[in-house]
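All protein chains of the complex are present and in place, except for one that has been dropped.
Here is subunit A:
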Amino acid sequence: MAGYKPVAIQTYPILGEKITQDTLYWNNYKTPVQIKEFGAVSKVDFSPQPPYNYAVTASSRIHIYGRYSQEPIKTFSRFKYTAYCATFRQDGRLLVAGSEDGGVQLFDISGRAPLRQFEGHTKAVHTVDFTADKYHVVSGADDYTVKLWDIPNSKEILTFKEHSDYVRCGCASKLNPDLFITGSYDHTVKMFDARTNTSVLSVEHGQPVESVLLFPSGGLLVSAGGRYVKVWDMLKGGQLLVSLKNHHKTVTCLCLSSSGQRLLSGSLDRKVKVYSTTSYKVVHSFDYAASILSLALAHEDETIVVGMTNGILSVKHRKSEAKKESIPRRRRPAYRTFIKGKNYMKQRDDILINRPAKKHLELYDRDLKHFRISKALDRVLDPTCTIKTPEITVSIIKELNRRGVLANALAGRDEKEISHVLNFLIRHLSQPRFAPVLINAAEIIIDIYLPVIGQSPVVDKKFLLLQGLVEKEIDYQRELLETLGMMDMLFATMRRKEGTSVLEHTSDGFPENKKIES
């Protein structure tokens, strides 16, 4: 006796956005925690050392938050004017910040009053950073200068006056203690060397530079300004590698994921975009409620912190994955008998004879096997099935049609059941992948239920809906046919142009083209 062959479920390509590894990774965050700050959040910086606290600069205050704390665990509020760019040292114990009045202040994380005050800038200091040797601080200010300070004796070591506009961003190299980079509103990014007194490299960004970033290796430089994010190869002397234009407003902040594989950029257009650093394509994007000014990622991308112009700090934590592994599932004793001998390794002389695998039939297949066609149809018309896997429903309808029993299966239904079927039709009739099967089914239903029409207002209404839908679809297809005609024309002109050199082809270009297209 030949076995029952289960119904082949037709698979269709999934429409819409593709789910990539990146979307899974970047969607795997909890709902954001929102913290209201006192002013626009201009800088967020994570401590490089555990417990990975982060410093938030907003208005005239610097708050330090713990990983999961919603209240600041520490506040530095000894600023008379707006504070800028609070940055941690590599060991996470010192914090440096600039100020509107031109001062640079150095704080101990455990203390309250500033350890050092570097006076020398005449205007607001918007960027400060520690050099790689931990003993120097680089600062850039609105007085067009860049200064290098010595921490132990709080003296100014060097001043660079090469920029011709506000210096608004900068960073120090993680590898070389003498190298650092600043970006300015004069559209240039300059690399300075403390050993030479002058800039060693200068690249033209083309827009006021809002943020710069060095890759950990030091070889690549990323600059953001205007709507552009540009990547430069420093080792080739500042060659432009890529220019990215994926925001429609000014890009304000840049950040690297901890693996170095992804680059993040935040912009005034309220979006954060994630780029792959191999292909430089946007692989994911986040939406926020207000214009973004600052952005930071925690160690291992555990937390994304975004500061916005309206003073709201949005903190997203990664969903913990450890939970699943930690609890081993308790198995019932029956499982042991089931698993018995399954992991037996074949010896050399053994001959392995597998027990024929039992074929599992789906419920609707079982019904079909026993010719309970009505029941099989009922089963796949269940809302759980129609919503999640409409292709199964359609495949069953198709199979029934193939067997020639679709009319029987559809017949003998009451008002409720028939409205179920009609609902399904209304929902899926317009989808081109299901249309041929469902149109057939609709015709059969009409044929069957024509005599009893007009008895139930519910069913009548459904038919009316279906009619409206079909009418719309027909109008749409008529429009499409017209458009197709236009496109045929276009393609034909294309064809003719190609064939002008070979004159004999021009005459029958049009039908040939159509053949190719279809």
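Just so it is clear, contacts are C-beta pairs under 8 Å (C-beta built on N, C-alpha and C of every residue); 3 or more make two chains touch, one makes a residue touch a chain; residues count from 1.
Everything below uses one rule, namely that contacts and distances are computed from a predicted model.
Per the UniProt record, the absent chain's protein name among "tRNA (adenine(58)-N(1))-methyltransferase non-catalytic subunit TRM6", "WD repeat-containing protein 43", "Protein YIPF3" or "Phosphatidate cytidylyltransferase" is "WD repeat-containing protein 43". Check A:Asn246, A:Ser374 or A:Ser395 against the missing chain and you find that the one touching it is A:Asn246. Which of A:Phe130, A:Tyr166, A:Phe424 or A:Phe463 touches the hidden chain is settled by the complete complex: it is A:Phe463.
Interface residues of subunit A facing the missing partner chain: 15-16, 36, 38-39, 59-60, 79-82, 245-248, 269, 271, 273, 282, 285, 430, 432, 435-436, 439-440, 442-443, 446, 450, 453-454, 460, 463-464, 466-467, 469-484, 486-487, 489-491, 493-494, 497, 517-518.
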